[in-house]
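Here's the structure, in structure tokens; my notes come after.
Showing just some of the chains, left in place.
Per-chain residue numbering starts at 1, and chain names A and B are given in the order in which the chains are listed.
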Amino acid sequence: MIIVMKQGAAQPDIEAVVKRVEELGKKVHLSRGEARTIIGVIGADDHMVSEANFEVMDGVEKTMRVMQPYKLASRDFSQENSIINVPGAAIGGKKIVVMAGPCSVESREMILETAHMVKEAGATVLRGGAFKPRSSPYSFQGMGEEGLKYLAEAREATGLSIITEVMSVDEIDLVGAYTDIFQVGARNNQNYSLLKALGKTKKPVFLKRGISGTIQELLMGAEYIMSGGNMQVMICERGIRTYETSTRNTFDINAVALLKELTHLPVCADPAHGTGMASLVPAISKAAVAAGADVLMLEVHPDPKRAWSDGAQSLNPAGFSKLMTELRPIAAAVGREI
Amino acid sequence: MIIVMKQGAAQPDIEAVVKRVEELGKKVHLSRGEARTIIGVIGADDHMVSEANFEVMDGVEKTMRVMQPYKLASRDFSQENSIINVPGAAIGGKKIVVMAGPCSVESREMILETAHMVKEAGATVLRGGAFKPRSSPYSFQGMGEEGLKYLAEAREATGLSIITEVMSVDEIDLVGAYTDIFQVGARNNQNYSLLKALGKTKKPVFLKRGISGTIQELLMGAEYIMSGGNMQVMICERGIRTYETSTRNTFDINAVALLKELTHLPVCADPAHGTGMASLVPAISKAAVAAGADVLMLEVHPDPKRAWSDGAQSLNPAGFSKLMTELRPIAAAVGREI
């Protein structure tokens, strides 16, 4: 950490800061510039030394953090890309993994039909929600365990792995009994109780960025899970909330490229939530692949206008197949397969 | 709901939309303008009729919602302000309630000392965190039940009611055994599992706006709790995330005033999180009172530079007393007391 003193800070104020740093067991590196004195904190584990405590001291103008607060999730921890294996897919490897399926499991027939269709078109993981976080308490909240059973049946029938959302600590055992991958939704990105509990499980976790989460907060969410012992985490850009209302969210394509620099974890993209408009999903899927995404998550519904949730952003079967075909040369152009 | 058809939409497309509305059991009101046809959905409970499903139909340009999705939380439900009673305070009444205390309970002595001090200065509720949502898994996570016990002891000693945060469904019983008011933090504003479970309790809930939550989402969070049967909800503006980085958050003073129009629930303000800077807390506290807030939540610490969390935004005892004095004429100017 670096502490910048105010212009003309009094000597006793400078000394008080130095003393406080030393009390915390750190060394000080003092630099007197023409206008300001700057105090470097050396050997600091930033987690013990809080910027906030120095910012309230007399004569301090501001503090600046030098180190990133995440460790296990960082490229410093592993230069090599992590690969997470589930049946049928090596997530983070050369082949881009497509996870596809409806927003919600709506019936046994529907999920089986969708599973066969997305498999045929090239998906290797089936998505579908059984517990749904809905913005209204009066909306459909998901089929619950019945939905999980249909997902498992679809896995049996197709060989696809499955991913489904877990919303709460007390649901982990139930969801974990069926799913191959735990999905943590955007609204739970900073539900630390849930993240800690998932860190104690042995199944991969697909962690979505918060609706207005920073890239750093996304990596800190991964760190919460990893620091509990579960290193199988993949992180997902799903659009962020901005002032622009023409689209449901603003898909942060920069984040896809930047995350590939900052972390060894697989980087996923969710163009359906990232746009909220089915007509934009193909273009943004191509962009995400071109920018380096390892995983595409897509919403596919047999009949979007009758979907119980997220119909506006779901592809129909023909649209999904067409997109898969169009993605292949893009993937090849960036040295990948799909 | 209103469905706007594209310019020159084909007659069969219009008919398909009309048919779909009628299938859903609603009546149609058709309006043919010079350029566009507009289809009104009459008698609709919007929770059954999703905009998304119409937006994917051929010929539809966009849909617009007419009704607010919250009911119990709205002014339509109750013109009169709701008052929530806890020992020593009628929250939402003429007297503005001040909830004060440290970010975290750090020790028995510290919370007792703070409790006596804030009571003397005019607070009626004591705040203090025992379970802390921290952005890093390596940071102090709160004292847990030990902290709750100290809070309860401080209540005994001072007669103040207490408020503390609950982060997870499985903590509700434990926290509820001690606290007078459940606090739901900004990161859990859309943790629907938690909100539903709190709707089944009988204690008041203090619900913070999400870090980038809309005013509507805040009211929908209240609706989640209220639809479960617990009508004792107060809602809190605590600063939102914007592009401006000079302050930790942007305190949305408009929200304070607008919420007083939209809802009968008590409206709270949290200037500490709203600014992140102790030097700004007095000005923003005054502004919140001037704009109509029913409750002020303030962070007070005996020695902010040694606080284990949120030191930069905590007032010291002298600062808190001074602020309380300065707030009195402001409250009087808007017909309130404090």
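As a working rule, a contact is a pair of C-beta atoms (placed from the backbone, for glycine too) under 8 Å apart; a residue touches a chain by one contact, two chains touch by 3 or more.
Every value quoted in this text rests on a predicted model; they were computed, and no experiment measured them.
Every protein chain here shares one sequence; 2 sit in place, and the complete assembly counts 4 copies in total.
We adopt the following convention: only the chains that are shown with their structure count from here on.
Chain A and chain B have Cα centroids separated by 26 Å. Residues of chain A touching chain B in their complex: 20, 47, 50-57, 69, 133-139, 167-171, 187-188, 190-194, 196, 210-212, 217, 220, 223-224, 227-228, 241, 278, 304-314.
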